[in-house]
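One protein chain is absent from this view; the other protein chains keep their places.
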Amino acid sequence: MKLLKYVIKRLSWGALVLLFVSFFSFLIIQLPPGDYLSSYMARLEKSGMSVDNKSMVALRHSYGLDQPFLVQYGKWFYRFIQGDMGVSFIYTEKVETIIKERLPATLMLSFSSLLVIYLIAIPVGVFAARRQYSLWDFLAAILGFIGMAVPGFLLALILMWIAYQVFGVSIGGLQSPQFMDQPMTMGKFIDLIKHLPVPIIVITMSGTAALIRTMRATLLDELGKQYVTTARAKGLAENKLIYKYPVRAAMNPIISSGGWLVPELFSGETIAAIVLGLPTIGPILYRALLGEDMYLAAGCLMILSGLTIIGLLISDIILAISDPRIRLE
Amino acid sequence: MNKAKKELLLEVKDLCMHFPVQGSFFDKVRGVVKAVDGVTFNLFKSSTFGLVGESGCGKTTTGRLIMKVMKPTGGTIIFHDNETGIMEINALSNKKMRPLRRKIQMIFQDPYSSLDPRMTIQQIVGEPLRAAGKEHMNNYKNKIAAILQKSGLSADYMDRYPHAFSGGQRQRIGIARALVTKPQLVVADEPVSALDVSVQAQILNLLKELQETLGLTYLFIAHDLSVIRYMCDTLAVMYVGKIVEMGLSEDIFNNPAHPYTEGLLSIIPRTDSKTKRCKRLTGGVADASNLPSGCYFHPRCQYAKDICKIEQPVLREIKNDHQVACHFSLKLQGI
Amino acid sequence: MEDNAVILNIENLKIAFKMRQGNVTAVNDVSFQLRKGHVLGIVGESGCGKSVTARSLMRIEAPGKLLSGEINFQSKSLGKVGIQRLDPAGELIRELRWKEIAMVFQEPMTSFGPMHTFGNQISEVLTLHNKIGKTEAIEMAVESLRAVGMPRPEKLIKQYPHQISGGMRQRAMIAMALICHPQVLIADEPTTALDVSTESQILDLLAERQKTLGTSILYISHNLGVVANIADEVMVMYLGQIVEHAPVSDLFASPKHPYTVALLNSIPNIDKDYKNQKLEVLQGSIPDPYNHPDGCPFHPRCPKLIHGLCDMVQPRLLDVSLNCRVACHLYNASQKTS
Partner (left out) sequence: MKILQKIKSHSKSKKEGNKNYNPLYSASQWTLIWVKFKDHKLALVGLIILALFYIAVLFAPIITPYDPWEDSRYIYCPPTRIHLFHAGKIHRPFVYMENILTDPETFNRTFKTDYSKPYPIRFFVKGFEYHWLGFIKGNRHLFGVVDEVGIHLMGTDVLGRDCFSRNIRGLQISLTVGLIGVIITFILGCIIGGIAGYYGGIADNIVQRLMEFISSIPTIPMWMALGAIIPSDWGNLKVYFAITVILALRSWTGLSRQVRSKLLQLREEEFVVAAKVAGTSDWKIITTHLLPGFMSYLIVSLTLEIPKMILGETTLSFLGLGLRAPTVSLGVLLQDAQNLAAISAYPWLMISAIMVILSVLAFNFVGDGIRDAADPYKN
């Protein structure tokens, strides 16, 4: 079937991009002059302990830091494919276990945020377009602007401040302490849900604002087209007519806007997680970059980019299925 | 347009333009669309040659090839110029082509997209002059004012922008731009089809007057046969990239030799309701990516025989410079 | 209702658009009648208000605002109806739309919704108006497509608009328009965007369908030749007003209003060899819609201008002979004296 061929082509292209990303992320971590050990050494000296040179060399060798860059990359990538992403210096654990531990929270948050964005932006966008130049349209526009103007971390800060001032409760993290490493019980699930709103709001704020504007503009464009007049002439009721024809046609650009929305989501999630202390991949990447923990940082970048590529692929496939003009090309 | 000394201006010899149909990123070229497929005709000085046909017949592409907007995939275009002699347009380098650019100009179809909305009329009309080379300022302005006057526009429109003008006035500006460098050949690509009836007549008459006063030669491209009859001395009817009939306009209009021309003439709605339209042309224009075998017109032709399905007819002369590409054109003529 | 009874009676219709730079009267005091089984052609250049007039019959005149005048329609189900009183988004007008008055538009490319199959869009009208089931509606849709000469209509039902040519799409549009057997079909320049050969086939199709179903057609076009072929009577409009209204043979044989005369002369005649004769040309261009000339709107371009009369007093549309009407002072004066 043509669609299968299209999917395979896109997948192979995604893999190629992932290869470039891996090279790029490994290169990035190599650039700063020293590496983990030298900065670790610097920290030790500051706190008065001194490490003699010989054990330093042994350590460097065991972590394979003394080999030339390309060899390090080659070995790392070869092992990466088999799922062994190397060892993190900070956590002294295997990178993939850390990431595996944090992956479900990342996926759950980003997926639910994507859902929230689409569920809010589409109706509000349609509403604003249909009542163009009315008070509501103006309000939606203002909300949109503020949504795009307030940076993610600031929103998180403000929400936490309000919660702290008003309710006197700290709403960081996804789990209250007592449920921390308990098995999944009903109580724990409800507690999780109770913690969800703040991170979701922080992550989706700018995405929703931008999508509302896209939806409104696209729908206004479609409403001017001839087939809307034809449908009206056929005697269809205004509401039914608008949702069946122009809104359906305006859905395609909305689905294809997944292209810039998915990366935006992951980046919003990273910043929200750092400020709110969420158990996702964002904060680990942050600590890894600060501490120049090479393998962990590369692992995180790869996973985030991988998720983004998969997200882009899915949005392309949905678009190909939903738009007959592309599907039947 | 005295026929006595017919001086040749432009020779087009089996011009071809085949567009590859691009597959997606990975698979290679899927097929070829023969937009222009072996077109041959000659243009004589200060006469009007018409190219007529329905959409997709390749008339606009032919016009653009002559203006060297794109390179043809085959055939030659030879321009006879008494100053610079005989030259094959496509063989010329850009530098050598520059003097020739002044001699060949073009009038476009859509008055709303053929003028740059961000330039004043003086800049638009003056562009060919600026491209042809340095010109003293007031000499440059006088030339523009003169040609605007000739095209029926007042000279003090010069510092206005296109958005201040109606469709008809914009087309006059397009004409002024084409004639400012006193060209010999003007390719008019559907100059009136985007205009209202009354404005259309004004522009057609203007083109005729300018031809008489400036001795211009027109290659007139249109789909409306009545406009072609009014404007052209000789014409060629095109169908899916090929010329199917060519000759003097009275011969073709009075006794058409090709079934397609005959069909077109019969179905055109007339205002005098005496000659009722008769149904002689069924079906639609052939799809350029999968063409019928033999003569492309045979699926729609009422005279079609077996030979038409196999062998493609060649353009041959049946009477003094009246050529047809059809196996049975003689029978059609009742000869 | 016996033949040529009046189905549609429009009196002093006035429609204006509120634009940024001020009000533009698109239709200025237009009155005419449409008889059962007749084809009424409306001809005029761009901006003369022909399309706005037609669309106001179904109250889809877009940004325009119906100022005054009456549109009395003899509806089968609702009896005598004053369409100008109906609320454009109301229940009643939706009853009439497509069930009694249907429409074919100019752009075949964008008249159908891009995301739905032909079957869905055509059968939708039946399920809406005739209250019949989906499957039965699809069958009727297939039949209606076959009736307009569509090859393989069963295949077409599942296809999308972008998969077929402009000419085919216009045929499907006509099939959809006539599927509920409306009393009135409004054709707003249906063949302008088509090639000559497709145009003639669409005209034949419209004529044949009109005869068999007895629908009355309001045919709008700027191409006089097309109107001459399909219409029984013709109205010429200029700047929102009717300047001449006559049976098709009278209008084209002996045009009366100077504008109609000039229009007919400025079209190159395909059967005439012009040698070096020139076309009679109508000077000037259509005036700016924001400042209508006073008196007769055509007076700035009229070769037979009577100073003091034409540029002061607006001529009324008066009967000159059996159902021939002209709005020109030349004829009013003669009428008084004769």
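Order of writing sets the labels: A, B and C. Residues in every chain begin at 1.
The criterion applied here is as follows: a contact is a pair of C-beta atoms (placed from the backbone, for glycine too) under 8 Å apart; a residue touches a chain by one contact, two chains touch by 3 or more.
Model, not experiment: these values are computed from the prediction.
Peer 1: Of A:Met108, A:Leu192 or A:Leu289, which residue touches the hidden chain?
Peer 2: A:Leu289
Peer 1: Where the complex has a chain not shown, which of A:Val116, A:Val202, A:Leu236 or A:Ala297 is the residue touching it?
Peer 2: Touching the chain that is not displayed is residue A:Ala297.
Peer 1: Out of A:Val7, A:Ile28 or A:Ile201, point to the residue that touches the absent chain in the complete complex.
Peer 2: A:Ile28
Peer 1: From the listed residues B:Lys6, B:Lys96 or B:His163, report the one that touches the chain absent from this view.
Peer 2: Considering all chains, including the one not shown, the answer is B:His163.
Peer 1: Which parts of chain A are in contact with the chain that was left out?
Peer 2: On the side of chain A, residues 13-14, 17, 20-21, 24-25, 28-29, 31-33, 145-146, 148-154, 157-158, 160-161, 164-165, 170, 259-260, 263-268, 270-271, 274, 282, 285-286, 289-290, 292, 297, 300-301, 304-305, 308-309, 312 touch the unshown chain.
Peer 1: Which chain B residues touch the hidden chain?
Peer 2: Interface residues of chain B facing the absent chain: 25, 64, 67, 69, 97-98, 101-102, 105-106, 108-110, 113-120, 127-128, 130-132, 156, 159-161, 163-164, 174, 177.
The criterion applied here is as follows: only the chains that are shown with their structure count from here on.
Peer 1: Considering B-C alongside A-C, which chain pair is linked by more C-beta pairs in contact?
Peer 2: B-C
Peer 1: Could you work out how far the Cα centre of chain A sits from that of chain C, in whole Å?
Peer 2: 56
Peer 1: Please name which positions on chain A make contact with chain C in the complex.
Peer 2: Within the complex, chain A touches chain C at residues 225-227, 229-238, 244-245, 248-249, 323-325, 328.
Peer 1: Name, in rising order, each residue of chain C that touches chain B in their complex.
Peer 2: Per the stated touch rule, the residues are 45-46, 165, 167-168, 195-198, 200-201, 203-204, 222-226, 228-229, 248-249, 252-253, 262-264, 266-274, 278-283, 285-286.
Peer 1: Please output the residues of chain B touching chain C within their complex, sorted ascending.
Peer 2: 54-55, 166, 168-169, 196-202, 204-205, 208, 223, 225-227, 229-230, 250, 253, 263-265, 267-273, 275-277, 279, 281-285
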